[in-house]
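The complex is shown incomplete by one protein chain, all other protein chains being positioned as in the whole.
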Amino acid sequence: MSTLSAVVGAFQTPYSPCVNQQSLEEMIFAATTGALNDAGLTIDAIDAVVLSVSDQASGRIIESMVTNGPSGGVDRDVTTLASSSEHALCYANLRILAGQSQRILVVAWGKPSEGVDPTHAEILAAEPFLLRPLGMRAVVAAGLQASQYISRYPIEPNAGTQLRESRARASERAYGLPEGYFDDETSKDFIAWPLTEADLPRRCDLAAAVVLVHPDAVTPDQTPAWVTGIGWATDGYEIADRDLCELTSLRTATATALGDRSIEDFDVIEMTEISTIGSFIAAEALGLETAGNGSRIVSRTAPALNPSGGNLMINPGNAGGFMRMLQAAQQIRGKAGPVQIHPTPGTAVGVGSHGFAAQGSAVMTFSATRDNRNEV
Amino acid sequence: MSHSTTTRIVPAPIITEPVFFEQTWDLEYRHALGETVGGFLQALRERKLLGRVCPSCDRVLFPARSFCDRCHTATGDWAIVGNTGVIEMFTIVYERFPGMLVDAPYVLCYALLEGADTAVAGYLRGVDLTDIAAATKQIYTGVPIRVVFTDNPQGKVTDFWFELAE
Partner (left out) sequence: MMRNVAIAGFGQSNFVKSRTDVTFPELVREGATLALADAGITSSDIQAVVFPLAPDALIGVGNGERWCVEAVGAQGKPFMRINTGGATGLTAVQAAYMHVASGLFDVVLVAGADRVSESKSAQSILNKMWDTGYERLYPLNTITMLALSAQRYNDKYGATEEDMARVTVKNRAHASLNPHAHLRAPITVDDVMATRMISWPLKLADLCPSSTGAASMVLVSEEYAKRLDRPVAWVRGIGQCAETIWMGDRVGPKALQDHGDAESLATAIERSYVQAGITDPREQIDVAEIYAPFSSTELHVIEAARLAPLGESFARIAEGEFSLGSPGTIINPSGGTLCTNPIAVTGLVRAGEVFLQVTGCAEARQVAGASVGLATAIGGDHQFYASMVLANHLEEIS
């Protein structure tokens, strides 16, 4: 794949477990304004807006209606992706490749604090006849995946704890929080055996936006992260028909995005982690580790994995996958702030996953140079 | 899936009537409104109508909003809006929609108030609706109205409604 597009602007709202002072619309306005400023563009330069929505997570029917205005969508071509926020970025790339858009604002958000019981909202994503009566939701599916994995492979007893520790410290640095902020007392009870609260993502509120442009539309004063590959795929819905430790769709998406490149050739990987054990499984599906050895990632130094801290501490609901891609791009652009890797990485991968036990995934690769024929 | 030799095939169960699963989506939400909407609703308690000015297009957006979606710009000054205006559009609702908490028939309209550049939704009260033809001679685009407040404003948009100006 030759260069598809470039990220020239990005912004995310500051960390907060619960934003009470601002409406969702205001958070989105802040994110889009920030991304445009970062790109050195005004809204008039944008010719299409792509939104990522989730009605039941936010309690807004046809969520795009109230979120379109703050996203700069008035008088513009607006498409709304509702299957995942990472799909919004995939779709934006398709528009650019199709020659239909030059500069696109892609927007994602999650405000789980507004749902009185966001877990209840998740249960409604379960088909009603067989799974809903069983209370199927994200953490239960993650628990099923984790139990399948540990029944097959032994893992170091402390691997999950080490992973969490690493993510917690990175998240604190990334978001300017005091060290130890995420070490508050979490219950040791199993939420969905074998996973406890400490193994699972913590919700927070966040809005984010990215300016994605045609490669020829990048200007000298902008700082691009060139998009060099994309791939996405979704597994079937029936959990029993999937091997939850295989993550076939993630393998397919990775192979499509990477082409003949190897995952080991990348400097940075930002990937969705649906649980600590889920992270080991994802690492295997990406090709970083062989089957059963995913927990070795806790001692890896290269590629850098989730230098932002990933989504275990910072899980903004629907926006999670989008954030992985945004943060991968920011590393390339040298704009990852306190968790910026030095020297600035030349290549990065963003991996977003969605659905029960990562039913679907999208993978996007980034490069610091436009011409990637001679390097990764 | 292929049948193994041990699979035992049986006749299909006969159902005589369709089968259903009933469920109510009973999700609760607590939507943060932010300072601007909060400020507007607070002012309603004092029977004040407030808009906000967009510095780009100069419109007074009413009810108050923190940003203008036409210009994608933050609004600035607060502006007072008058309690007279005209109806821009209206409908008379006769149907009782399930889950809607109002007794039909009623008039739902948008009124452009003095000092505002955008019209606001509200009920028009005090018009006899039993005869549609007569009612739609009294209510029309451009008819002057005044804002009426409830005795005990609670800080909700339904603290006020419209009545035809004499």
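Going in written order, the chains are labelled A and B, and every chain counts its residues from 1.
The definition used in the following text is that a residue touches a chain if its C-beta (ideal position, glycine included) is under 8 Å from a C-beta of that chain, and two chains touch if they have at least 3 such contacts.
Every value quoted in this text rests on a predicted model; they were computed, and no experiment measured them.
Can you list the shown chains that the absent chain is in touch with?
Output: missing chain touches A, B.
For the chain not shown, which residue from B:121, B:134 or B:165 touches it across the whole complex?
B:121
Among A:3, A:64, A:148 or A:222, choose the residue that contacts the chain missing from this document, as touch is defined above.
In the full complex, the listed residue that touches the missing chain is A:64.
What subunit A residues would touch the chain not displayed?
For subunit A, the residues touching the absent chain are 23, 25, 49, 53-57, 59-66, 68-69, 73-84, 87, 90-91, 93-95, 97-100, 121-122, 124-129, 231-238, 241, 248-249, 252, 355-356, 359-360.
For subunit B, enumerate the residues touching the unshown chain of the complex.
Within subunit B, the residues touching the omitted chain are 18, 20, 23, 25, 31, 33-34, 37, 40-41, 57, 59, 61-63, 69-70, 88-95, 97-102, 108-110, 112, 117-123, 132, 136, 140-141, 156-158.
The working rule: only the chains that are shown with their structure count from here on.
Hey, how far is the Cα centre of subunit A from the one of subunit B, in Å?
Result: the chain centres lie 35 Å from each other.
Mind listing the subunit A positions that touch subunit B in their complex?
19-26, 29, 32-33, 42-43, 56, 58-59, 68-70, 72, 74-75, 111, 113-117, 120-121, 124, 128-129, 132
Which part of subunit B faces subunit A closely enough to touch in the complex?
Checking each residue of subunit B against subunit A gives 21, 23, 25, 27-37, 66-67, 69-72, 74.
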